[in-house]
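Contents: one structure, followed by commentary.
What follows is subunit A.
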Amino acid sequence: MRVLEGQFRNPSGCAISAVISRNGERMSGEQIIESMKPMHERSNGLGGGFAGYGIYPEYRELFALHLFFSGKEAKKDCEDYLKGALELVKAEVIPTRTIPAITDEPLIWRYFVTPLRSVLASMQVDENEYIARVVMHINTAITGAYVFSSGKNMGVFKAVGFPEDVGEFYRLEDYGAYSWTAHGRYPTNTPGWWGGAHPFALLDWTVVHNGEISSYDANRRCIEMYGYKCTLQTDTEVITYIADYLLRKQGLTLEETASVIAAPFWETIERMPEAEKRELTYLRTVFPSLLVTGPFSIVLGFHGGLMALNDRLKLRSMVTAEKGDRVFIASEEAAIRAMEPAAENFYAPAGGEPVIVRVREGCC
Partner candidate 1 sequence: MSGINFLFPEFEVVRNDDRCIRCRVCERQCANEVHFYDAARDRVFSDESKCVNCQRCVSLCPTRALKIVRSDCRLRENANWDSDTIREVYKQAESGGVLLSSMGNPKPLPVYWDKLLINASQVTNPSIDPLREPMETRVFLGKKPKTLERDGNGKLKTELTPQLELDIPVMFSAMSYGSISYNAHASLARAATALGTCYNTGEGGLHEDFYKYGPNTIVQVASGRFGVHEDFLQAGAAIEIKMGQGAKPGIGGHLPGAKVGPDVSRTRMIPEGSDAISPAPHHDIYSIEDLRQLVWSLKEATGHVKPVIVKVAAVHNIAAIASGIARSGADIIAIDGFRGGTGAAPTRIRDHVGIPIELALASVDARLREEGIRDRVSLVAGGSIRSSADVVKAVALGADACYIATAAVLALGCHLCRTCQSGKCNWGIATQRPDLAKRLNPDIGSQRLINLMTAWKREIMELMGGMGINSIEALRGNRLMLRGVGLNETELRILGVSHAGE
Partner candidate 2 sequence: MKRVYVNEEWCLGCHLCEYNCAFANSGARDMVTALKGKPILPRIRVEGEGDVTYAVSCRHCRDPICIRGCISGALHKEGGTVCIDREKCVGCLTCVLLCPYGAVLPGPDGAAMKCELCLKNACGEPACAAGCPNRAIVYEEREEETV
């Protein structure tokens, strides 16, 4: 039997890149694809992907579910379930281009959906929580079906292949987004499965990540207590769930979330002013098992912004730069230069120092 990703732990090395327009101007996917080319060496052809925000303005109130199906049977099982669980507004194949570099593709569909108000009321949950549960259910209980994107007015596009080929395959030039993130994967195990490629997403949160976290199982076993199921056994998946838990369920700010995931060292905390010290001590005491150790650089995408974060020792490279209203983040400066040769204000954030960029109020 073929061993699918999720049945073993698969650490990866990687390339990441991101761009955002603070004015909320929509950019096609060409630029972000370009950024991955100079970092070709950082991937090994076993996974690439992109996330775009603001790409479905006409359906902005609906959740866009992107799904992989292993076959027609899985699709039917899944659609039967979706019809019972949600109101399906639109279902369509995600347009792709046939190219030699990308083969063995599954069925790739998207569904624009909304939860039924009556169901939400009877279950006493909000729509985000409900959709998150639907995603967990499909990914754990429906064989051959996998939701890889589930937010509003955003979408993830990923595949097994080099990222520049994946971008071409998904025709990203046809989408317009105010922010893009991209990922090229170097998994240590084959086969990299389509679902195992990155970005990893839940609701509006997407994570692209470079690194291998040493805290993985501590994080996984903690987050699984709160209703998440880590089906892929990848770092990116667990980081996404941690972000969702802290930001959505616990209501932490991005800065507070960063100081849980990449908490300052105690000796740093002790030198801080009293109020800050109290708050950081509190966060470390309350969420010890969500501290992420080992090397990582991540870009967390969310509705209206991006957050870049390095592990607290900065064991992975990551730089940021600006040009006009655009902010760029990437594993390498070369990737940023590929997007914008005239980029300026290059900056290497310190370990644990979050870089948060938001689209101006009302622009997205």
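Selection rule, in plain terms: all candidates are chains of the complex that A comes from, given by their letters.
Convention: a contact is a pair of C-beta atoms (placed from the backbone, for glycine too) under 8 Å apart; a residue touches a chain by one contact, two chains touch by 3 or more; residues count from 1.
On a predicted model such as this, the values are computed, not experimentally measured, just so you know.
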**OP:** Check each candidate in turn (1 or 2) and state which touches subunit A within the complex.
**Re:** 1
Original post:
Can you list the subunit A residues touching candidate 1 in their complex?
Top reply: 9, 11-13, 188, 211-212, 214-219, 221-222, 224-226, 250-252, 256, 263, 265-267, 278-279, 281-289, 291-295, 312-313, 315
